[in-house]
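Worksheet: the structure to be examined is printed underneath.
Omission of a single protein chain aside, the complex is shown with its protein chains in their original locations.
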Amino acid sequence: MSTVLETPSDRLLAAVRQLLTDKGVVTREEIAERIRTTDGASPAQGARMVARAWVDPAYRARMLADGAKAADELGIPMRGMPPLGVLEDTAGEHNVVVCTLCSCYPRAVLGYPPFWFKSAAYRARAVRDPRGLLLEFGTALPAWVKLRVVDSTADYRWMVLPLRPAGTEGWSEERLAAIVREGDMIGVTFPKLP
Amino acid sequence: MSALLPAGTSVRVRDDWPETRGPCHIRTPHYLRGAHGVVEKHLGSFPNPEDLAFARPAAVLNLYHVRFSPQAIWPDAQGDVLVVELYETWLEAA
Partner (left out) sequence: MSTQTPVPDPSTLPEARPRAMHDMGGVSKFMCDAVDVEPHALDEFDREVDAIRGLLGAKKVMSVDELRRGIEAIPEGDYLRLSYYQRWIRSITDNMLAKGVFTEAELHAALEDTK
């Protein structure tokens, strides 16, 4: 509908909100509550899973077998969420996640997807030039580490379980979780010591 | 649903282009059509998004993680392994 394409977006949203609430499809309270709930999800949740996996090999195994169950174990709300796949980095292989078709992202454990993840540049380059792409994030992957790119095309959502950095021996889970960032769980960066 | 494909099965992605036949919603990336890959894992079974996208009754299909060589797709590719979720209806024995 050409009107839809031409109309400024904020007016379109106002009209759609009005119509949906008038017709009892949604209420303003539900919209506000939904925003609050979604805002509550953040990379800190995924970071807790990573930190736990770093210190607890049994949790790591459970996380790799069923990511959603492992998230649920830590109190991260997963009811109604898509299956969560966890990609384990090793010394010889590093994972990177992309959704070339749209922007599928493990929102339940990482929150809203970052702007760059949704961009044409990221979606196009990740599958064909992941090494060059990682350089944009300041990540220079050694030539001998295999780069495994996972294109998220279907029902699963994917997060990376990165390698634990050296120099963190004896750290508490909380301290470990604090160094795991959003990009580390998508694979564009590696966790760094502060 | 068809019989499960074991990990290690060689497959070919159908070189089909529903985009040429009218409105559709396809979750098989263009760059994989006709490509050869290896099944890594059965991920479960899910309703066909090609039908869900039009609110049509959707068959439940097996979903697989399939591994490809990016250099076989783009000669200048810089990655090593490319793994993509694919529904069984797009996979042929190879």
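By letter and in written order, the chains are A and B; residue numbering begins at 1 in each of them.
Throughout what follows, contacts are C-beta pairs under 8 Å (C-beta built on N, C-alpha and C of every residue); 3 or more make two chains touch, one makes a residue touch a chain.
Since this is a predicted model, take the numbers as computed values, not measurements.
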item	value
Positions on chain B contacted by the hidden chain, ascending	17, 19-20, 23, 25-26, 29-33, 49, 52-55, 73-78
Positions on chain A contacted by the hidden chain, ascending	1, 3-5, 7, 9-20, 23, 25-26, 30-31, 34-35, 38-39, 80, 98, 100-103, 112, 114-116, 118-129, 131-133, 136-137, 151
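Everything below uses one rule, namely that only the chains that are shown with their structure count from here on.
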item	value
Rounded Å distance between chain A and chain B, as computed from the means of their C-alpha atoms	23
Parts of chain B lying in touch with chain A, wherever the complex brings them together	27-29, 31, 43-44, 46, 49, 63, 70, 73-74, 76-87
Residue numbers on chain A that touch chain B, as the complex places them	83, 85, 93, 100-101, 127-132, 146-156
